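Note that one protein chain of the assembly has been removed; the remaining protein chains are unaltered in position.
This part shows chain A:
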């Protein structure tokens, strides 16, 4: 409870200070809008439903992209964990690609897929796949040898050993992978949308910027941040915590 009060007080002070500074400085809303301007932009956006269409469109892309990247990431992660040759070759490429922000692929993606949904989804897939791959690989590699030995003495081997013991034992890493993949995919999606077509939150941000509507720009920025945090906090952190406790990796 204490923490929520602290946070509430902090954000109220922040908003008041922001409002006060902009008023004192005498900036116009097309340079630096006040919180009240941003609030009006939000109300307007939700009122004429543009922001709602944006949210639906963005989430659709995100969902498709994330789903593909999770499937690819799980497959690649298992491959890298199981095959030393793949790990030494493909693994090094994936590590190298990890340091390239996925948005730099957009020019190529537009050439391949056109200036449309597919190009943005491609960027989202790239954003999520690499981090999921790396986590899945770690998860499989870090399975306690004790579990494997115990399962072997109970007659489990081969595919059965993998499906019934190794994969479930790797679940905590996989969950962390999904959480990070979501965060990377969300960032990639916003970047992709800004440089691509709408509807979508990123597209509306760029559209607002073209028309000098800085209130709407900040409104969208806040929306992006709030959604990103809320999904992580309300869903992923909770799932991760439960899994960690069940798997005995964290004392409850």
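Definition applied: a residue touches a chain if its C-beta (ideal position, glycine included) is under 8 Å from a C-beta of that chain, and two chains touch if they have at least 3 such contacts; residues count from 1.
By our rule, contacts and distances are computed from a predicted model.
Asker: Per UniProt, what's the omitted chain called: "Zinc-regulated TonB-dependent outer membrane receptor", "Tryptophan synthase alpha chain", "Carnitine transport ATP-binding protein OpuCA" or "biotin carboxylase"?
Answerer: Its UniProt record gives the name "Carnitine transport ATP-binding protein OpuCA".
Asker: Of A:168, A:198 or A:228, which residue touches the hidden chain?
Answerer: Once the missing chain is taken into account, the touching residue is A:168.
Asker: Among A:12, A:71, A:108 or A:150, exactly one should touch the missing chain; which is it?
Answerer: Of these options, the touching residue for the absent chain is A:150.
Asker: Extract the touching residues of chain A with respect to the undisplayed chain.
Answerer: 146-147, 149-156, 164-165, 168-169, 171, 245-248, 252
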